[in-house]
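With one protein chain removed, the remaining protein chains of the complex are shown where they sit.
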């Protein structure tokens, strides 16, 4: 097992496609997405119940090398600033297969 | 980025509304909820398949300041004691936007 | 609260039943499963949209004692080697109830 | 009787129930993931409520109102005798929750019984749907009183006030949808009722079949919990519905229901709630274990009623009416 | 007028809308989890589009094409006056997004209006479904121009080009499904159209009822956001549809639509989009807050139109035609 940064991002579903594009440009090796999660934050309750999807959150998990994290954070921050949501970074170990 | 406690709670869906009320009283800044997850623990398999929802779990992620965690744990523990489920606390970094 | 290893595994849904069997043999105390998540990795995009479920991922969270982790990793690795997916291990604290 | 059992067993919804149970037994990967079962159960409640409302509008009469009042009262007192019996085996909260569950009613059993009557071409009136709604919550209230019997007020921190519980059980999603659809059926213009028919009646048996397929799986999956609960509780789950059916039979005879309505009424008495009552009990009596009251209602009583109970009660009615 | 309001209110789909709103108000746990609402809305778009296509095939004529062209143009210019009004209260992006939302159209309001016409037995032709599709996007394009008015090209890094926006709004799932189903209805052999009828027409009112039950809940849940938005915006959300309805009324009279088609046209003008326009605005004008434009469209204008708007517009038409 080797150390890795576990990055999780929760934000607008519509913004998530943007987030993913940016992650791929940074060369992340993969990601996992939960399309629709309920949440509450600064913008109040977001249930994903309206037909336009305007109040729907998605939840994304990805990983990156410790040395990559600064660059990643730099591209994610402006998106969250514009649209809200959170990004948590946790030290983990990756079971290399 | 600044250090934060990542708190995740998995318990009865019916109990989760109670958990959320308690979290809001503690002043958490937000949370994210996955309504229905399958699980196994001390109370056996819980698939969320029965029409009353008696065997349904929900999964909640929230964050709190390191100094808040003791108080939070103190209010969550009795709920889990009564109803089962788990609560994990992990050190993370929050990308402040 | 006491220290615990938080283990998360993302792999083929069809393989997950195998993973769970192996975890139970190792004596994990419980687990939580999200049946269908979207993802991208070495094997490309996996949306879970095809009728046979061949391209569907599941997401599992479990915990184990720090001393158990070596044994666990040893049984999980061959499965991921054969079928792909990821396993992350994170140091956490468990709120004992 | 045997021909009724066969008529019921060859009823496609019941066969699909058995197919679902078979699928679990042979470890098939057949699965109706959520929210498909939820959609089907919401649909069934909407359809049965609306149909009931439309018929009620045409057929409401004083006798029906009396019958409903009596049904309601029966649901309130039934938990008492069951609680007394169950206390021999269970602690107070569990005995109370189980008594409430069995005195309350199961909508899908009711729906299956009305499908059975349709199949054998036997008439019934719409007002029993109101009974379905009215027998749901008195049992819950009584159950709560029983759970708190002898308790000092200060203890029930985790519990709920009666007002809260009443609110809880009347605003339970299934109850509200059933009552609301009943009201809408009552209010709807005949022309409007007609345009809804292909939805509320046309596809009804098919949706019921698909839902029972799932229920067969859900019931069969509870089998291992049943083993853990032990034989005496399973015996309760078989015996109580029969006793309750007998009580219902006597009452139905006394208030001179027609034989079709009598079957529906007996089925309400014999059935155990596995939606509204358990949902309320989980909030109001958290000390009781849903693995007991839901598993017995869903894993024993429900299959019993839909397979042999309904024709059994019908043959009893046919020999008495 | 009162009898039309009552006819509309006793229309089951509208009653189910109110039941949904009631459920939220009394804090019921009634819930139609995703993707049930999605399934219902896809179904409704498919059914209305297909039906429209089948009718269009039989009834297309030059006047209809003119009407559609005018409807489309109207949707393009309507945002202008609303933007001018809304700028008094809102900043530029929000005013533009709101103007676009209200000049665009709501498919479900349209569907409810056609269900209303069916209920009161009033005819209408199929081509207005094409209007539903054609009035959706011109408003979106105009809205984007308004949002960018006076902006230097370099600023709109977050925004989108017109070509991209046009692509976005034409490939929006709902628009594509509606247009596609319309085209399929046009192309389908009469025999094939017949075999689809039990699906596209038989269960239509039932599915609409179930969907409006959910919409009632969704609309009612936005109530607390409404309080935050303040009275003057709510006044806009009540006033604009009425003004737009009046504009639609005049245009419909000028181009001599039949009274049934006129109602559908007026309802399109009066309704506010809560699917396609918001979806496009979120991509193209990220500075605008969906809590404003979605909440007003969904929480005020939609309920207003389906409950009292439709019969109000109809009675206006009946007195003028």
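As written, the chains take the letters A, B, C, D and E, and residue 1 is the first residue of each chain.
Everything that follows uses one rule, which is that a contact is a pair of C-beta atoms (placed from the backbone, for glycine too) under 8 Å apart; a residue touches a chain by one contact, two chains touch by 3 or more.
Remember, it's a predicted structure, so these values are computed and weren't measured experimentally.
Student: Missing chain touches which shown chains?
Tutor: Across all of the complex, the chain we cannot see touches C, D, E.
Student: For the chain left out of this view, which of E:196, E:218, E:270 or E:317 touches it?
Tutor: Considering all chains, including the one not shown, the answer is E:196.
Student: Looking at the full complex, which residue from E:128, E:177, E:251 or E:277 touches the chain that isn't shown here?
Tutor: Final answer for the missing-chain contact: E:177.
Student: Just the residue numbers, please: which parts of chain C touch the chain that's not shown?
Tutor: Where chain C meets the chain not shown: residues 12, 14, 36, 43-44, 47-55, 82-83.
Student: State which residues belonging to chain D touch the missing partner chain.
Tutor: 7, 10-12, 15-16, 19, 22-23, 26-36, 39, 118-119, 121, 198, 202-207, 209-210, 213
Student: For chain E, which residues touch the unseen chain?
Tutor: 34-35, 38-39, 42-43, 46-47, 50, 167, 171-173, 176-177, 180-181, 183-184, 187-189, 191-193, 195-196, 198-200, 202-203, 279
We take it that only the chains that are shown with their structure count from here on.
Student: Out of curiosity, which chains are bumping into both chain B and chain C?
Tutor: Common contact partners of chain B and chain C, which must touch each of the two, are A.
Student: Shared touching chains for chain A and chain B?
Tutor: C
Student: Same or different: do the copies chain D and chain E touch each other through matching residue numbers, with over half of them shared?
Tutor: Under half of the interface numbering overlaps between copies: different.
Student: Can you pull out the chain pair that has more C-beta pairs in contact than any other?
Tutor: Result of the pairwise contact count: D-E comes out on top.
Student: Based on CA centres, what chain would you say lies at the far end from chain D?
Tutor: With centres defined by C-alpha atoms, farthest from chain D sits A.
Student: Roughly how far is chain A from chain D, going centre to centre by Cα mean, in whole Å?
Tutor: Those two chain centres are 45 Å apart.
Student: Any chance you could list the residues of chain D touching two or more other chains?
Tutor: In chain D, the residues touching two or more other chains are 34, 279.
Student: At least two other chains touched by the same residue of chain B: list those residues.
Tutor: Within chain B, residues 34-35, 90-91 contact more than one other chain.
Student: When you check every pair of chains, which ones turn out to touch?
Tutor: Listed by label, chains in contact pair as A-B, A-C, A-E, B-C, B-D, D-E.
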